[in-house]
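Every protein chain except one is present and positioned as in the full complex.
Moving on, here comes chain A:
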Amino acid sequence: MFDLKGYGPSLLDGAVITIELAFLSLALALALGLIGASSKLSGNRLAKGIATGYTTVIRGIPDLVMMLLFYYGGQVAVNNLSDYLYEAYEIDFFFQFDPFISGVVTIGLIFGAYMTETFRGAFLAVETGQVEAAKAYGFTRWHTFRRIIFPQMLRHALPGIGNNWQVLLKTTALVSIIGLTDMVRVAEEAAKAERMPFHFFIPVAAVYLALTAGSELFIKWLDKRANVGVVHGG
């Protein structure tokens, strides 16, 4: 087997951090995506405008630039806020903007924009007859959403969520640049110290490959389950 020169445990810890980061960002992205899609489809012009601005701006900016802005800018903003609070109200408040939180917030915000588009398409794919039938049964708006639209929408959204998840997983590697000790960072330090780049980066690449391949299989299985009972033409 590979001799990892004693870096094995820290690489493993790094892998756990990568996975935690990916799942937390996914949760934030899904929440933002649902809110974004609902605002885009709502009749409210202000909500629509905000959601459209959000998706347009986020999808036009590189993820790394966003991450640097949140990490470095976030700390400056928090410092200014805490200075102001202390001077004005004598409230002692401090918050350290660490790389993990910046990573989750940035990746969540970025993929929230992609999820918004995915969910918007999926909501539109639910037949209007279903909503009308729910109305005819006297369902409230919340009930219609929870019982009728949401379960049916999920089937259409799954392939898009799957694609976004695959990209998200690979984006987590960027958080090593702002100093999070994930597995990429550990591998980089080890590779520099031992002067063995292939030795440390190839196992990390293999972990990413295993994660993406594993999620591919899982998403296929979910998709199959979600499409039980759907009769395809032809």
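By our rule, contacts are C-beta pairs under 8 Å (C-beta built on N, C-alpha and C of every residue); 3 or more make two chains touch, one makes a residue touch a chain; residues count from 1.
By our rule, contacts and distances are computed from a predicted model.
As stated in its UniProt record, the chain not included in the shown complex is "Arginine ABC transporter permease protein ArtM", which appears among "Arginine ABC transporter permease protein ArtM", "Fe-S cluster assembly protein SufD", "Fumarate reductase iron-sulfur subunit" or "Acetolactate synthase small subunit". Only one of A:4, A:17, A:37 or A:66 touches the chain withheld from this view, namely A:66. By the touch rule set out above, chain A reaches the unshown chain at residues 57, 59-66, 68-69, 72-73, 76, 170-174, 176-177, 184, 187-188, 191-192, 195-198, 201-202, 204-205, 208-209, 212-213.
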